[in-house]
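Since the structure comes first, as structure tokens, the remarks are kept for the end.
One chain of protein is taken out of this complex; the other chains stay put.
Lettered A, B and C in written order, each chain numbered from 1.
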Amino acid sequence: MAIEGSKNQKHSGRIRYGMVGGGQGAFIGAVHRIAARIDDKYEFVAGALSADPAKAKASGQELGLSSDRIYSDFQIMAKAEAKRADGIEAVSIVTPNHMHYPVAKAFIEAGIHVICDKPLSLNLKEGKALAALLKKNPKVIFALTHNYSGYPMIRHAQAMVQAGELGDIRLVQGEYPQDWLATDLEKTGQKQAAWRTDPKRSGAGGCVGDIGTHTYQLGCFVSGLEATELSAELTSFVKGRKLDDDVDVRLHYKGGAKGHIWASQVAVGHENGLKLRVYGTKGGLEWVQADPNYLWFTPLGGEKRLITRGGAGSGPSSARVTRVPPGHPEGYLEGFANIYTEVARAIEAKRAGKKLDKEVQFPGIADGVAGMAFIEACVKSSAKNGKWIKV
Amino acid sequence: MAIEGSKNQKHSGRIRYGMVGGGQGAFIGAVHRIAARIDDKYEFVAGALSADPAKAKASGQELGLSSDRIYSDFQIMAKAEAKRADGIEAVSIVTPNHMHYPVAKAFIEAGIHVICDKPLSLNLKEGKALAALLKKNPKVIFALTHNYSGYPMIRHAQAMVQAGELGDIRLVQGEYPQDWLATDLEKTGQKQAAWRTDPKRSGAGGCVGDIGTHTYQLGCFVSGLEATELSAELTSFVKGRKLDDDVDVRLHYKGGAKGHIWASQVAVGHENGLKLRVYGTKGGLEWVQADPNYLWFTPLGGEKRLITRGGAGSGPSSARVTRVPPGHPEGYLEGFANIYTEVARAIEAKRAGKKLDKEVQFPGIADGVAGMAFIEACVKSSAKNGKWIKV
Amino acid sequence: MAIEGSKNQKHSGRIRYGMVGGGQGAFIGAVHRIAARIDDKYEFVAGALSADPAKAKASGQELGLSSDRIYSDFQIMAKAEAKRADGIEAVSIVTPNHMHYPVAKAFIEAGIHVICDKPLSLNLKEGKALAALLKKNPKVIFALTHNYSGYPMIRHAQAMVQAGELGDIRLVQGEYPQDWLATDLEKTGQKQAAWRTDPKRSGAGGCVGDIGTHTYQLGCFVSGLEATELSAELTSFVKGRKLDDDVDVRLHYKGGAKGHIWASQVAVGHENGLKLRVYGTKGGLEWVQADPNYLWFTPLGGEKRLITRGGAGSGPSSARVTRVPPGHPEGYLEGFANIYTEVARAIEAKRAGKKLDKEVQFPGIADGVAGMAFIEACVKSSAKNGKWIKV
Partner (left out) sequence: MAIEGSKNQKHSGRIRYGMVGGGQGAFIGAVHRIAARIDDKYEFVAGALSADPAKAKASGQELGLSSDRIYSDFQIMAKAEAKRADGIEAVSIVTPNHMHYPVAKAFIEAGIHVICDKPLSLNLKEGKALAALLKKNPKVIFALTHNYSGYPMIRHAQAMVQAGELGDIRLVQGEYPQDWLATDLEKTGQKQAAWRTDPKRSGAGGCVGDIGTHTYQLGCFVSGLEATELSAELTSFVKGRKLDDDVDVRLHYKGGAKGHIWASQVAVGHENGLKLRVYGTKGGLEWVQADPNYLWFTPLGGEKRLITRGGAGSGPSSARVTRVPPGHPEGYLEGFANIYTEVARAIEAKRAGKKLDKEVQFPGIADGVAGMAFIEACVKSSAKNGKWIKV
């Protein structure tokens, strides 16, 4: 279970990283920073935490950055850091969606690894441009924080599917109900609500972009399936809301499996009710994000079994991303940290010129582009009354 | 809580009833008989328990019927019982679907009340014919055993919606996963599987007819909403199966609310996983059939609350259909019995020439016709790639 | 699963039974009557439902008894029914505890089978007297409604222990928290609270007698263990209450296993929170009365497994006392009915002069005497500061 110094090697030095976005009042930036710290693989040394110079400075000071590495312009930061001998090796992008593309572009071009919040970009076109750019810059590692795929029991679920314990997959049922936008919160000035319901900053998808993509990515991650087409209905239940706050998607996967996603921001009583169920010819799985240390598995004709993180029945793919014994819960931050640590392993391998262990996995540009394609297909299908659209 | 002799009145004599179907080897017949006994409102006195005379006789003797009231022909039974001074006042129809129509017709025409298993008939046409027949025979009471609407906490959920505690309903999420048909059980000779996957005996809907209709009826019952159109995808995951074993339905209700139903017979790990969730502008509800004594309610911005049958927060609409104190679970049979007891109240009111109490409710011909319309629309929509079809 | 006519035999005629206690305003009488009806083994034909003649009459009429079989004196009833050719074969005793002994005595002496509510009597002396009386009347069947031992999953738990699936039992943990007496309800005139907190009608144990005995009996039933000594602390948390409303008991069983019981009537938030856990060298079990269709089992070193009534992993000992398929919950009344049906099998065997099937089991006089010994030992131990007392 020991992730720090996991291979009894001498400590090779933390990865220097910076951050764009995530200043005072932001939410996800702090999550990224904690995630980076948990396994002690990173050192936070630079930031353009806000585009507002005063706020950038206050935020940077609060977080202990040297004053010469507090920026308010990400372009300047990318260039300056690329030049320094002790410059950052990686950057975390935690801005609203519309800034992902320009920021990622600047750092990729500066040869700096990127850890970007999801969804990838404002639209599919930008996403494809980033993919092309990365092709030209093969030394740059790009990670997308679809953090739920970092949960140990999700890793184990994936391993069970791969080992054939579910047989041929027939059905993938994903849902992600929330209720924080059940009222027109965006009109109250709440910062998160404001940008997430604004097409200019979020893109064409509201709920579908924010949490629909998470659900979609997780279903693909665990089942190993690839979607071919979808039919979607997007709804804005709250009057005057510009983007969808509820989405219902049917999916067809290669090989005949089917899927369904329901994501909602108006389902009163749910906080972050992400749930994934996968059914095959030989068994069924169920996992709930709010109780992430449990994985339910029923073999065909057998009893329901509760597999616990680190407990009986959980194997090496979850053990390598776990820290504490079974019965002591790990949570959201540890799952998020697993993404950071997996990326660190990739960076360390690059540093050392070694091949990356096969078991290391984190969502990357392909997941990002797939997510943007998913959003676009959903929006298009919904506009056409649920017509089936190729993904 | 005392349902027997609930109004301190003198016992007025049990309702004499008979049964068509439900002989040895059947499942639902015994359920109906227990349901009829629980509150002591019925006396079982006649039956055409099988079309096979030997089996009908053996079944009838086993259940203690007089030999002169053991029939093998339901037509003869209807006529004979109608003539007797002590003839049955009601009949329960517990045959496969294709027999519902002819049997119901015979008894309605004989002036005998009918309690019919669901779905109503083989197709919508038959269902409408029964509705027309009942219009001509206004003295005949017709009940359809959508038994889930008999559960006390479902009654309370309906009452909460009616009282406005959820505000305007936005979303109705119903699901009913099972796994008993995850393999081609019908090929093993299993009787239930054989007829339920056979279009000649089940009608055009397999999973959608058997459990999809239950889910649909329950959603309408609790929410009070009426569907206007639907889009459906029916799938037969098991090779060679003639009817659907999985169904995904989108619903539009009058007034703008939306709904979704997922029912499946191949979802490994689920026994009878019926679950209903209703979300409004002011609150959300959740109920699970396997744990029917609980109703989850979250008021907007408040804590999740667990309302228990008979416990704090549960009101008169559930109390009148409950028998034991909170914490002592009631189950499927008691819910089923509530339908029988509600019908008994209606029959007693007819006997006495009194108006029926408003609070008495049980599913009837309208629910049956709606169910058949639902099945037909689902089949049609699925054949057209999920096109929206008026219900 | 078919309990009615379970062996494809011709119906042999219901068992005629009567009741003492259980008139208007009572609780447990109605439960007994429903339990007797569920499997159609009994016919309710006589009653001394109240000692008050007017109330006895009204109650009897409401329940459809012939006027000549409505009694207000149980002694007269016992004699009159014993004389009739169509007299009752069995009587249910559902009075407060202090009446159990005299009523049971009268009917045993009249040669009528007795189904008695628990605890057996007002004190151990009475209990032993009944045991002696039954020895002299070996034709009389005596059953005590420790109804929880009728739950299918409790039967399965017992079978698992007997099959050695838990190895040697080390620990039995029983608890039964309630909250209905968290205030001085007995002072409001509530009938149940009044007699259950009154030593003259309840005996020396309050909480310990009412629900402590249930917990004790259930632990012995499942584990197969016999207690040798106990240490108890009884508390009356509510001021002015004459009997205990909370009890904590340590148990030593033959062979070295240990046990613990906590029962409370003041644990706010619990309705009928009976829970039993049994731990052995090879596995552990957990069962909760409010969710009785589930049995948790963990084999040493294995995953937790959820065994469901009628589902995978549940065997013949639960199947023979179950009626509906897995996923359709059975509850308190069905568990109670199982006791009645088991007794009916015993009565039918007596009628037929046949030996009783070994698998038939119901709590009897020995359980009753053990329960009284348990209460007395608890009271004694508590008075001596928790001193260990032989049971």
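As a working rule, contacts are C-beta pairs under 8 Å (C-beta built on N, C-alpha and C of every residue); 3 or more make two chains touch, one makes a residue touch a chain.
The structure presented is a predicted model; accordingly, all values stated were derived computationally and were not measured.
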Where A:53, A:164, A:315 or A:329 are the choices, the one touching the absent chain is A:329
Of C:17, C:296, C:332 or C:362, the residue that touches the missing chain is C:296
Given A:121, A:149, A:308 or A:361, the correct residue touching the omitted chain is A:308
For the chain that's not shown, point to the residue among C:98, C:270 or C:309 touching it.
C:270
Of C:51, C:82 or C:171, the residue in touch with the unshown chain:
C:171
In the complete complex, the non-displayed chain touches which residues of chain B?
301-308, 311-313
Touching the hidden chain in the full complex, which residues of chain A are there? Just list them.
1-2, 4-5, 8-11, 13-14, 24, 27, 30-31, 33-34, 37-40, 58, 61-64, 178, 270-273, 289-293, 308, 311, 323-334
For chain C, enumerate the residues touching the unshown chain of the complex.
170-171, 173, 179, 182-183, 231, 233, 235, 237, 246, 248, 250, 258, 260, 262, 264, 266-270, 277, 279-286, 296-300, 304, 385-386, 388
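Heads up, the rule we're going with is that only the chains that are shown with their structure count from here on.
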Two chains joined by the most C-beta pairs in contact, as defined above:
B-C
Chain centres computed over CA atoms; the one at greatest distance from chain C is chain A
Centroid of chain A to centroid of chain B, CA atoms only: how many Å?
44
Separation of the C-alpha centres, chain B versus chain C, in whole Å, is 34
Give the residues of chain A that touch two or more other chains, as numbers and ranges in rising order.
304
